[in-house]
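Removed from the display is one protein chain of the complex; every other protein chain stays in position.
Letters A, B and C mark the chains in the order given here, with residues in each chain numbered from 1 onward.
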Amino acid sequence: MLALIPALPLAAVAVNLILGDRLGRRGTAFLACGAVFASFVLAALSVIHLASLPPGARTMVADVYTWMRVGDFKVDVAFLLDPLSSVMVLVVTGVGFLIHLYSVGYMAHDASFRRFFLYLNLFMFAMLTLVLAKNFLVMFVGWEGVGLCSYLLIGFWMDRPSAARAGMKAFVVNRIGDFGFLLGMLTLFAWTGSLDYERVFAAAPIVFHPGTLAITFATLALLLGATGKSAQIPLYTWLPDAMEGPTPVSALIHAATMVTAGVYMVARCHILFTMAPFSLETVAVIGAATALFAATIGVAQNDIKRVLAYSTVSQLGYMFFACGVGAFGAGIFHLMTHAFFKALLFLGAGSVIHALSGEQDMRKMGGLASRLPWTHGVMLVACVAIAGIPPFAGFFSKDEILSAAFASGHYGVWVAGLLGAVLTAFYMFRLYFLTFRGSSRLTHEAEHHLHESPAVMVAPLVVLAALSVVGGFVGLPFQEGGRRLTTLEGGAALERWLAPVFGEGGAAGASHAVPHLSFTTEWALIAVSVAAAAFGIAMASRAYAKAAGEPIAEKAPRLYGLLEHKYWIDELYDTIAVRPIRALGDVLWRFWDEKIVDGTVNGVAYVVEWASAVLRVFQTGFVGTYALFLTLGVAALIAHYLVR
Amino acid sequence: MMPFTMPSLIAVDWWALGAVIALSVGAMLLLVLEFVPAPPASNRGAFVTLLALLAAAGSVLEVRDARRSLFDGMFLHDGFTVFFTVLFCVIGAVAVLQSWDYVKRTRINHGEYYALLLSSTLGMVLMAASNDLITIFLGLELMSLALYVLVGFRRTRLDSSEAAMKYFLLGAFASGFLLYGIALLYGATGTTNLAKVAMFLADSPMIGNPMLIVGGLLLLVGFGFKVAAVPFHMWTPDAYEGAPTTVTGYMSAGAKAAGFAALLRVLLVAFPPLMSEWRPILSWIAALTMTVGNVTALLQTNVKRMLAYSSIAHAGYLLVAVVAGGLDGGSAALFYLAVYSFMNLGAFGVLALLGRGAEERVTIKDLAGLGFRSPMLGLAMTVFMLSLGGVPPTSGFMGKVYLFSVAVKAGLIPLVIVGVLNSVVSVFYYLRVTVAMYMQEPGAEPVEIAWAPSAAIAVVITLALTLWWGVQAQDLLTTAQRSILGLL
Amino acid sequence: MMHDIPLAWMLALSATVFVIGVVGVLVRRNALVIFMSIELMLNAGNLAFVAFSRALGSLDGQVFVFFVMTVAAAEVAVGLAIIVNVFRLKETIYVDEINLLKG
Partner (left out) sequence: MTLALFAAFAALLVGCSLMVILHRNPVASALFLVLAFCSLAGLYLLLHAEFVAMVQVIVYAGAIMVLFLFVIMYLNLRHDVEQGIAVAVRRGAGWILGILLLAETVAFFKGRWAEGPVSAPDLAPVAGNTQAIGQVLYTRYLFPFEITSVLLLVAMVGAVVIAKGRGPGLHPAAPAADAAADAKAAAPDHAGGEA
């Protein structure tokens, strides 16, 4: 049954390929969504069955066949459902189904409707293979598969050169990450003699000494793979460019599922990472740096999807540093809530873009709240959720991460996370105000075509909005009867669920258990993080609530002049906070992001191309040259022996 | 003095020798058939060739579990021989299917073409089956001579002739080194029989003897030339580009596999005592070969030439397996050779379909938009490119994973890092083909696709094998392991 | 006639001829002369074979020479045909004037 979950989308792909255009649009949509929905139902049934097992024995395994066997080394095509992968599989199929549904409306007028769903189903297959894999090799297949599909989908509108370029970039950067994954995998294999999770994790404490070079190398190589897939420093540049793809793709692949694969992989290998403290510290530092850094850049973006893209990078940073401070459960928790509200944000943005016939520049929006009531409502929910205002989903997971960072003594990381939280609230509400509030800055034509999205698009939005509201409650200690409204004790529902994988308290292994915080400290931390979010929202509202259009100024210039002085506080804010942050974001984006990071990537490419050109010079086409090199080779071989 | 004895032909296992007989008889039959007129539309030559290849493969498979030593230990029939004989025959058969229409289209004399194809297959079989440097040398020359001619077969075209000349001159040059190496080895050990060389080295380890070392090095040069290892690789792109496309596919798969077969047999049978001597050298050559091949391929605009560099790079990966040595390394090499042969043959097979008549349309530009104009062809080419780049779930991926894991196990971590990094780089240029096919508009004069049923069959066969071995690698892996067992 | 030439001398001679052949390949531009130089290399190998055969007291080396000669004859037939064909198309056999294929 387990194998059916990824197999269904694959079957849909096959049917799609075989029947081709005979399917028709309706048939295609039904096939694609149906397959994913069936997967979701199957996944839900499996998880329910899993829950019925005693906590210690919550694993379901499906061996399909033996892939390769060399002596005692054996790799099966096999799937595993345990509490960790169950969270992932539900998120992937659930959110995936909603996005499939949404796409039916969003892509309704696209000429390549069938091709889109073909790729999308292929992606679902790869992603489900990734999360359900029982060993590293099967995971790697999914890993490469999602990369490939991401490439295909980013470049979906291939008549746009920028789309083709972005797809290429995504693929290449991902390949660098894959290099790390492969290397880490091979190292693990060399030491443990297996690629099966169970056997690797069982053998690891025996064959590796904690903190030695081998385990550090292996985990760092895996981390490189994770940073590539999850768009962390230094391999994040592909994600903002990936926004060239259709918006549902951004929601599904570049927000909810594929990009979280890196986090999932780190969490999956938590046993290895906890054995390599240096690697774990690196995870924390990379995560915190990315969280803060991407949030800063997000402030400076005007393209609605790029804001969300940098926001995704930043939120993934939170998940990473949760893992880095040992709170793997908190990382997965945030992964889940993030999937809800970020998918919602993207789909909402897509709805806006759809309504505006493709406009993505927020400077040309505004005042859409009344025109797109549904979209406005769900977007507001999502913004509140991501900003971390209780009792929305984002609050619980983010707070859990921050208090874990504080509790484990990573104060620097905690401060970075807190600053990031301020910025997150700021740029999200900047987006909200610029898009939905203020006066309309639409072109006449856009105004004319403005319409709310069809029901098939709105329905998934509403479901996701509901999830964004209640999704965080799994972090509550239900069974404790609300004795304490906080987490970190082993009581929270999600953490109890994940406990067989990560151990009690979301931390792996007793050695790395997060110390418990006192009741007061916890509440203080909650207060601080809520205050941070509120501060960010306040700043955004001051700066942008009446932004750009300045309706009062137009209608009553005199009155506006009078009121102007009352707003001096705004200007103060503007000068001391908003402007510097925007400027910083701008500098980081234009200089660091585009020059340094992109420059490095391009630089490497140039060096390789240069080397290629040089090598081609030697290939003169003359027999004499070739013979000369051959003889040189012979001379070098003999010389090698002579000097030895 | 030796008493005069009739060679004991009666005792020869004719099944074991069946491949040699079938291939040589087939070649002669083709030449004789040239004198029997046939309707112009007939493809008699291709039929006969296919039959001969089938007979050859069938005959060794008939006695696949037997182990025979024929002609005083010169010709060995063991698992290794069976594996390579069948591999060469299938490669040859696929090449025949690809040539079926191509040869007629480009107005190549088919009788001689197929006869030479069979002869070079015979040479390859001999290289793999020989246990004596004399027969290895003769097999190599037989294969090479036929290939020199095949490369220059479009003799009215300068590029083809030029390619043949370069290949020939450099090949003969390398043969000179190889021959001298064999001479020195003969002088150092008193025999050319590999098993006896091994026995001799085991009895009196004379590691320091310069004759032995220089001889071994020159042998390495000779085989390195055939498998296109840096710095003996420079003929490859020119010869591959100039040759008729079907010949390029055939030689990139067959000749390379044959070179590695001989190299493996020599290294694993005769020279295990000298392992510590040749391992570092081969490691350097492997690293260089991977890097130079991949990096130079990056800027190529001619796909045939690009694939030539890619085949150099693949020789580098294969050398990693050879360096790893032993049962694991050997079976990884065999596995990878089989996998590589078919994905490469497939890619060249697709290229051979492009263009009308004798024209050749194999630049990246010519491929633009191919994915839409011919979806199946585009899909096949994409799979071959992904497989060459080592992306799952293709056979190329399984080959690389197995090969690199074997190398890691053998402690060759630096080499594996170089290899994995190289396979990352390689995706750049393999992807350019896909990008051209799916993301670029065809030019003013879109390339004509010369579909033919036989070529379609060849594409399907190569595609199926490439995918099948990616999804289910176990059979091939077991076969490769069983085959290498006889050598150790 | 009964005392033999030392093996080392024969080897030195054969190595010299071999290197002369290699140099010939490297310095000449006429494909035919290059080919002749390759023949020199092959013959140097033959000389080594015969010398070893004598030193080892086995006939294998001489038989090998016989095979090498056959191979050389075959190579000459094919090689000259190829060179003649190139000349027909390009009117030159200077290898440094023939580089249509390069890069």
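Everything below uses one rule, namely that a residue touches a chain if its C-beta (ideal position, glycine included) is under 8 Å from a C-beta of that chain, and two chains touch if they have at least 3 such contacts.
Nothing here was measured: the structure is a model prediction, and the numbers come from that model.
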item: Displayed chains contacting the withheld chain; value: A, B, C
item: Given B:19, B:211, B:255 or B:450, the one touching the chain that is not displayed; value: B:211
item: Interface with the unshown chain - residue positions in subunit B; value: 1-2, 4-7, 24, 27-28, 31, 70-72, 74-75, 109, 112, 115-116, 119, 122, 126, 132, 134-135, 138-139, 141-142, 145-146, 148-149, 152-153, 155-157, 164, 187-190, 200, 204, 206, 208-211, 213-214
item: Subunit C, residues in touch with the chain not shown (by the definition above); value: 1, 3-5, 7-11, 13, 15-17, 19-30, 32-33, 35-37, 39-40, 43, 46-47, 50-60, 62-63, 65-67, 69-78, 80-85, 87-89, 91, 93-94, 96
item: Footprint left on subunit A by the chain that the document does not show; value: 624, 628, 631-632, 634-635, 638-639, 641-642
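Definition applied: only the chains that are shown with their structure count from here on.
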item: Selected pair, greater C-beta contact count between A-C and B-C; value: B-C
item: Rounded Å distance between subunit A and subunit B, as computed from the means of their C-alpha atoms; value: 44
item: Inter-centroid spacing, subunit C versus subunit B (mean Cα positions, whole Å); value: 26
item: Multi-chain contact sites of subunit C, meaning residues that touch two or more partners; value: 22, 25, 31, 34, 95, 98-103
item: Contacts with 2+ other chains: residues of subunit A; value: 616, 619, 621, 623, 627
item: List of subunit C residues in touch with subunit A within their complex; value: 22, 25-26, 29, 31, 34, 95-96, 98-103
item: Of subunit C, residues touching subunit B in the complex; value: 7, 11, 14, 18, 21-22, 25, 31, 34-35, 38, 41-42, 44-46, 48-49, 51-52, 55-56, 58, 60-61, 63-64, 67-68, 71, 74-75, 78-79, 82-83, 85-86, 89-90, 95, 98-103
item: Subunit B residues within the subunit A interface of the complex; value: 165-166, 169-170, 173-174, 177, 213-214, 217-218, 220-221, 224-225, 230-232, 234-235, 237-238, 281, 292, 295-299, 328, 331, 386, 391-393, 397-398, 401-402, 404-405, 408-409, 413, 416-417, 420-421, 423-425, 427-428, 431, 435, 438-439, 472-474, 477-478, 481
